[in-house]
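Comments concern the structure below.
A selection of the complex's chains, in situ.
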Amino acid sequence: MGYTVTDREATRQAREQQVGQRPGTLNVREEAMKPRLFLMAYDENTFIEEEYTDRYDELLVWLRDHPELKHWIDVRGYGDLALMEQLMHDFGLHPLQMEDVLNDYQRAKVEVFDDHRLFMVSRMTDFTRNLEIDDDQLSLFTGPNYVLSFQDDYDDCLDSLRTRIRSNFSTLRRRPMLYLAYALTDVVLDHYYPTMAAIGDYIEELEEAIFADKRPRRLLNRILRIKKDVVRFRRLVYPERDKIAEILRLPDEVMPEELKIFYRDAYDHAIQALDLAESYRDNISSLTDLYLSDQGNRMNEVMKVLTIISTIFIPLSFVVGLYGMNFQHDDGHGHVLPLNMPELYKPWGYPMVLGLMFIVVMIQLVYFYRKGWLTNR
Amino acid sequence: MGYTVTDREATRQAREQQVGQRPGTLNVREEAMKPRLFLMAYDENTFIEEEYTDRYDELLVWLRDHPELKHWIDVRGYGDLALMEQLMHDFGLHPLQMEDVLNDYQRAKVEVFDDHRLFMVSRMTDFTRNLEIDDDQLSLFTGPNYVLSFQDDYDDCLDSLRTRIRSNFSTLRRRPMLYLAYALTDVVLDHYYPTMAAIGDYIEELEEAIFADKRPRRLLNRILRIKKDVVRFRRLVYPERDKIAEILRLPDEVMPEELKIFYRDAYDHAIQALDLAESYRDNISSLTDLYLSDQGNRMNEVMKVLTIISTIFIPLSFVVGLYGMNFQHDDGHGHVLPLNMPELYKPWGYPMVLGLMFIVVMIQLVYFYRKGWLTNR
Amino acid sequence: MGYTVTDREATRQAREQQVGQRPGTLNVREEAMKPRLFLMAYDENTFIEEEYTDRYDELLVWLRDHPELKHWIDVRGYGDLALMEQLMHDFGLHPLQMEDVLNDYQRAKVEVFDDHRLFMVSRMTDFTRNLEIDDDQLSLFTGPNYVLSFQDDYDDCLDSLRTRIRSNFSTLRRRPMLYLAYALTDVVLDHYYPTMAAIGDYIEELEEAIFADKRPRRLLNRILRIKKDVVRFRRLVYPERDKIAEILRLPDEVMPEELKIFYRDAYDHAIQALDLAESYRDNISSLTDLYLSDQGNRMNEVMKVLTIISTIFIPLSFVVGLYGMNFQHDDGHGHVLPLNMPELYKPWGYPMVLGLMFIVVMIQLVYFYRKGWLTNR
């Protein structure tokens, strides 16, 4: 089935190959995509957007020549070790941090440089069609006039933010550089909700299926799979919440008070996402209870049918067997044996036996009805 | 069934549409009601009450002209974005806070402005007929001579408080402005109890139904639904308790000691509500145990009937089958075969077989009685 | 059954009627008893005891005239709102505290007045015959030369303490006024043990009943009921422990070090009571496991009987049915059909069939014995 593959494989591939390596050794996974570089440079009045893929040197020149602008350097794909090392060198990143970026399975966290720059990791989630949470890592480095972001895929969930930056009327352009880092975090957080909504819809679907007495195949497997998703989602979001809480505790010279109010809002959102996840967990646990009780009920139903049929027919079978006995009315020598089954020789014998059996059945049916076994309780 | 719709839908609608939006962007949900504005202005000797719906400008004039009075500005309904933005601007509210007000699915919380004003969110609960907790948000902003409250519905649970303010003898009128914020919080807390009582009554009803061996249809569904309510109630009240605890930790210049004593009382009430919720959780868990054990007992009962019927009749059927065999007393050539079922030719054969079967049944009944299967244990 | 009525009802009655009331509004429940007032005045050499019911004014005079004595003012019954308000006024109690006293469902707690006086709430427990924990509230206010106690009932668990005070040789008389408050708390704590012991006895009784294979009616109900008691007891005692812990953290000018050593002892006792409660919870959970496993065993036993009977007789019934077939030895035209059941015409046919069936039964019995189904495992 492979539905645990994703996270274990990710971790294993990322780590097994480096057992015993020097910590901070950069490794690029084989399947990593060729990096593409995008730049957005803006201030209140200016906005320039350009792709610098394969033109990293020109990007550096641009950055040196325009210190007054705010820059979002957007690196997508890790598949070029030399470029990664050059970025690490040029932007003064720690090898361990760069290792975190490239390993691509890192809990959400924030780290502060001595010069007050920040390194943040967020996890972007997506809910795929086959009920799996797909999560990617977004790594951010902030600098005085840039935010440097890394991610593995070319596609991401940040386009709405790009659109906002492109707009001439965006307040985002007037805010300090660090606000961009917040905005990125916030977009990631916002994308948790569609994931949650998809999970919630699926849970509700299962609920309705059980309530409608339509039991899909492998129902328990599905319940457990969605449970796994919810558990995984919580494990993704808890560090996100902790990260934001840590940001809120940063000194004001690192994170200005005017930005903290936004993080406080983000913190509330993270808490709400966790609340919802807890609520889903409760629902799933109730679903499991329902499933198991339903299983028991089906067994009871089967047993009831068996019992009713048996209880009705077993006595009847006895009666008909009784009158199938071959006790002889005469002993073969002409002597009548009047005690041996005289009923068989009565004119009303057969109708009376039929009547008797009818009465027995009626009594049983009344008993079963009173027990509630005939109604579908 | 839809019984998880409420909270998930609320959150989804509120958030999905704003994925990628600038944080602090105000959105008014389509179904939001047209705002109505009410004012209560009072001090120890004065009391004026007036509706200012569609007359917001006049309200502002009044407020400017009567700084010496205490005002409760009571906004019900969010369905006018322009008015909401004007309120935000005129009362100096932060866009993120205004967003919290309008999103209408916010955990209870308190935030302090730099100028010591407070922003509080409470959740008002109601227990609807079809066993759902209906919760609405009450958002409060305090100022030196006003409390500005927002809620989505025209109807609320605050009428008892309004009656108290209207009374000439109310101590409330003599107390500081902030006391009104407390009084609002307290009324909301007080309304948790009828909700809890309704839940408690329902649990008791289910308990009694099980104990009386009357098993309503879909009992487990009902148990799980009420469990969901209790879980939800706890999730509503925990933040309320934390909010009050945070208020108690506010410095005295923000929240005077003389008011904190009231919040301490409110804290006790919140704790008691949580206690009760915990107690309900225990009861519901016991109910589930009872239900499942009862399910097992029913199965046992069915099995017992089956066993008793089978065990009585199967041997009897064997006996009657035995004497239904066609072993011949003569070999067709006139030779008597004396060993072949001579019982059939005995004068007392039939009565003795009947007697034998009677004895077998008696032995079995005694055995079952001793096992306790005939009594309804 | 109503066994959850006690606490829910108490809370509901106490709170519903006051939804929307001004906090601190005093309410006297209808069924509250008429207050009786008792005074004990003592110092090392003096001891006076008198009932002042309906003579509250004389009590005040006495107190004013004898400031050098220590006084225990013992109010039993709340049924006189005017008196309650006068007490509140004369002893400088806060309306919210008085409300706590009269609501009579308050968690154990301690509050400190600005002038270092204390307000303490304890919960006294009693274990009634029908397996319910009956708990009453003891509210204490301490002053420089008095302890003012409130309780709802005329009967209480404090008589042993009264006897100690009456004794001329009691060290209690020599200790400071506050020691009396401790002594009252301690007596309440001591009364937790008989309650626990009664619960423990009952659990043990149920255990023994299960082990002795005597299954009382409604066993699971009983288990769940006693579980409810234990859970309730824990909810009563946890706040008591927290209260004492808070007393231990009080500054020395409020609670002198020489008294704290006694509270440390009380703290140990509270912890031990909670320990015992936890232990009971474990026992009850084991009982439930035993019960459910026992239920499964009974089902197994029923199934085994059914299986044994069926397995023995079904093949036999087949055999006797076989020889009850009417295949004809001649075709009605005088031709012998020698293949049609020649056994029926053999001289030893019947005995051999009986023998065959005996052998089959023997083989089956051996098989069942080996399976261990005949022994009562």
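Which chain is which? They are A, B and C, in the order written, and residues in each are numbered from 1.
Quick note on the criterion: a contact is a pair of C-beta atoms (placed from the backbone, for glycine too) under 8 Å apart; a residue touches a chain by one contact, two chains touch by 3 or more.
What you are looking at is a predicted structure, and each value in this text was computed from that prediction instead of being measured.
Displayed in place are 3 chains, all sharing one sequence; the entire complex defined by the structure file totals 5 copies.
Following the convention adopted for this analysis, only the chains that are shown with their structure count from here on.
Shown here, the protein chains touch in a chain-like sequence that does not close on itself. Rounded to a multiple of 5, the C-alpha superposition of chain B onto chain C involves a rotation of 70 degrees. Each chain gets a centre from its C-alpha atoms; the one nearest the centre of all protein C-alpha atoms is B.
Distance between chain centres (mean CA atoms), chain B to chain C: 25 Å. For this pair, chain A with chain C, the centres built from the Cα atoms lie 41 Å apart.
Across the assembly, chain C contributes residues 324 that each touch 2 or more other chains.
Residue ranges on chain B touching chain C, taken from their complex, read 159-161, 163-164, 170-172, 182-183, 186-187, 190-191, 193-194, 196-197, 200, 203-204, 207-208, 211, 261-262, 264-266, 268, 271-272, 275-276, 278-279, 282-283, 286, 289-290, 293, 296-297, 299-300, 303-304, 306-307, 310-311, 314-315, 317-318, 321-322, 324-328, 331-332, 337-341, 373, 377. Residue ranges on chain B touching chain A, taken from their complex, read 1-2, 4-5, 7-8, 11-12, 15-16, 18-24, 94, 96, 99-100, 105-107, 109, 111, 215, 217, 220-221, 224, 227-228, 231-232, 235, 288, 291-292, 295-296, 298-299, 302-303, 305-306, 309-310, 313-314, 316-317, 320-321, 323-326, 329-330, 341, 343-351, 353.
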